[in-house]
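Omission of a single protein chain aside, the complex is shown with its protein chains in their original locations.
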Amino acid sequence: MDFSYTILIPLIPLALFVILGIFSKKIPASISGWMGSLGLGVTFVLSYYTAYQYYLNGKVNGIYQTFVYKINWMNFTDKLHIDMGVLIDPISVMMLVVVSTISFMVHLYSRGYMKGDDGYTRFFAYLALFSFSMFGLVLATNLFQIYIFWELVGVSSFLLIGYYYTKPSAVSAAKKAFIVTRFADFGFLVGILIIGYYTGTWDFQELNAVDHETGSLVLNWASTSFMGLSVITWALILVFMGGAGKSAMLPFHIWLPDAMEGPTPVSALIHAATMVVAGVYLVARLFPMYYFVEDGFALQIVAYVGAISSLFAAIIALTQHDIKRVLAFSTMSQIGYMILALGVSKYEGHEGLGFMASMFHLFTHAMFKALLFLGAGSVIHAIHSNYLQDMGGLRKYMPITHITFLIAALSISGVPFFAGFFSKDEILAAAYENNMLIYISSVFVAGLTAFYMFRLYFGIFWGKEKKYEHTPHESPMSMTIPMIFLAFMSIAGGYIHFSKYVTADHMPFEAHLNYYLAAIASTVGIIGIILAYVFYKKENNLSERFSHAFGVFYKWTYNKFYFDEIYLFVTKKIIFGLVATPAAWFDKNVVDASMIGIGNVTESFSEKIKGMQSGKFQDYAMGFISGGVVIAIVVFYLWIN
Amino acid sequence: METILFYILAALIVIFAIATVSTRKILRAVIYLLFVLIAISGIYFLVDYSFLGAIQLTVYGGGVIVLIIFSVLLVHHIELELEVTPLKKKLIAGLISAVGLGITLWAIFTFPFTNATTYKSIEVDDIGRKLLSYGEGGYILPFEVISVLLLAVMVGAIVIAKGKKLNE
Partner (left out) sequence: MIEGISIYEILTLSSILFFIGVYGFFTRENLITVLMSIELILNASAVNFVVINTYLYPDFLQGSVFSIFIIAMAAAETALAIAIIINLYKLVASVEVKDTQKLKY
């Protein structure tokens, strides 16, 4: 089996980025859109071909093999070096399919959505840069390569959030996203360095190699401990900090809602389907390490962070009015699901259900969440507003958007026979087997998810009849076709037997639907939908009465539990006020002032003595002779003594 | 006799030198300078260095003084009175000169000169041989350098004094 052609998958978007970026002024919009879509179409086909080849023929003795093609890029020691290359294994192939599908669909969709925008070509160049970085991240062979592409996706995300750079809110959102994720990535980098120092390698294959006899990692490193935990556990926690930053987990989630300032296709691609699941992918990539080092202590932390984030985000999503923000918090909540599923997973066989469920949910979530964003984009495109209050009764005007949005909403709510139902059920089953507390919270979140999704659905497409200035109309074909494709995937994606393909130990197993748990989850989901139907189907004041009844709690939730304010307080009052201001005072009044003082003294002194430079040669001669006389006196005086 | 002659020459030199630097009529200053130079050539004759005395008379008395007089006539009216130097400047210059003179004289009088016992008058013959000798203690190189210098100065003086024509 030869998969070396997969190197083309990241290189095609890179070539596109270079061409579109350099000639962005020269290439007309009509061509650049087609170029981008065509390039991504090629990677789409290549990725599906790779998946087909790999999952069909990639097994030896029933175990999926890992294929690595790499070149040595930078040597530190004989063993510790940075490679560049591609790594083909079940999860990277699965991610290739997800990224190429969503990216291709978003390219097609953007051709309609961005039509007539000034920076049309620039937009496609950024999209190509992002696709390149994301493919590179997915295919990375070692921790350092993943870190390089990790930062590159951060940069392209920054560029795309700040795409409308004349809008101050977009600029500040871009900065916020970059700074928060960068701060988290600092932890990631420290973790990488610790791992490199103590294990002597960054290569995923070496780090993750498992001895099947003893059931532990092959690599043995000195068990240096620090504050009661082994150093490697600390490193893994730090690496997860980077992952939490990218995946908007608590407490680094604050950038994700603001990132919605970017164009909607960007939100669909980056902030729903691909980049934000990079944290999940990172943990999955290092899963054997997380699981085996110190009996999975780091994995416990991962599980709880995921569970808490998922609950927290779902509660906030109930009260938001900006439809994209609701979707953003929903994304955060669903990623929390994936993370907690990884956290409760074990390694071998059916025990590794959580890992499989996490990847499964990543896959289905990418499809239906991208679809929800594209649908939201379609609505925003039609009525030029993000706010729920400005919408209502749109089902008559936009039938395709309506149907596809409904499919996605049903899917995310876990209604039977839609994709989300299957993946969510696996997650709940994994949680049920391992951690009851997390299971209960997850079931509760499932109900909340159904409620807020249908609040959106009824609010946009049913509800009160609005008078619109322009009659809203269905979006053009270029936008509806990707939505229809994704809607198809949002149903069909659930019928893929993921346990046959993507597992923690690369060995397929049989997963069965747990009907008992599935029934509970679906019932909770349907209760959520019915509640939303009662509240929002017709215009009524039930929701106002409830929000009044909850009072303070409602206010807290509406303000996202004041997380932004707390961060602002910490940074402004404590860091700026107590540290930065005195430091600035010292700098201004001591360091700068002494320098300026030296300058001033020199200047005034030279102003005083410049009269000596009179230009009269006789004065100069006088100075010369007097100097000679003085020296003569000194010399004779010394001579006498 | 020679002692008296020396003191007369010395008095002439000092008086006319002071007159040279203090008179306000420029042409008179030139003439006083001429007297100083002639008196100095007298000193040279007294120490039996007649050749240098003759050079002093011809080069200074005949050449330099005439040159200066010409330049004075070119750029001044003969009756022009020089500007008065400010008193303050005079005092400072006088003070520096007096201190310098004092330190020099003090140095001269504290230094024990040992006079040579033999005495020889300086002959033109010896000077000529010395100047053209390229053996040990010969002066052929400085002599040649001086002659090149004089040539350069001649050319330079002509070029500089000619200047540019006004209409150029």
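For reference, chains read A and B in written order, and residue numbers begin at 1 within each chain.
By our rule, a residue touches a chain if its C-beta (ideal position, glycine included) is under 8 Å from a C-beta of that chain, and two chains touch if they have at least 3 such contacts.
Owing to the predicted nature of the structure, the values given are computational and were not obtained by experimental measurement.
**Student:** Considering the whole complex rather than only what is displayed, give the residues of subunit A touching the chain that is not shown.
**Tutor:** 610, 613-618, 621-622, 625
**Student:** Provide the residue numbers of subunit B that touch the chain removed from this figure.
**Tutor:** For subunit B, the residues touching the absent chain are 1-3, 6, 10, 13-14, 17-18, 20-21, 26, 29-30, 33, 36-37, 40, 43-44, 46-49, 52, 55-56, 59-60, 63-64, 67-68, 70-72, 74-76, 82-83, 85, 89-90, 92-94, 96-98, 100-101, 104-105, 108-109, 113-116, 118-120, 122, 126-127, 130-131, 139, 142, 146, 149-150, 153-154, 156-158, 160-161, 163.
Keep this in mind: only the chains that are shown with their structure count from here on.
**Student:** Hey, how far is the Cα centre of subunit A from the one of subunit B, in Å?
**Tutor:** 95
**Student:** Provide the residue numbers of subunit A that touch subunit B in the complex, in ascending order.
**Tutor:** By the definition above, subunit A touches subunit B via 622, 625-626, 628-629, 632-633, 636.
**Student:** What residues on subunit B touch subunit A, complex-wise?
**Tutor:** Residue list for subunit B touching subunit A: 92-93, 96, 99-100, 103-104, 106-107.
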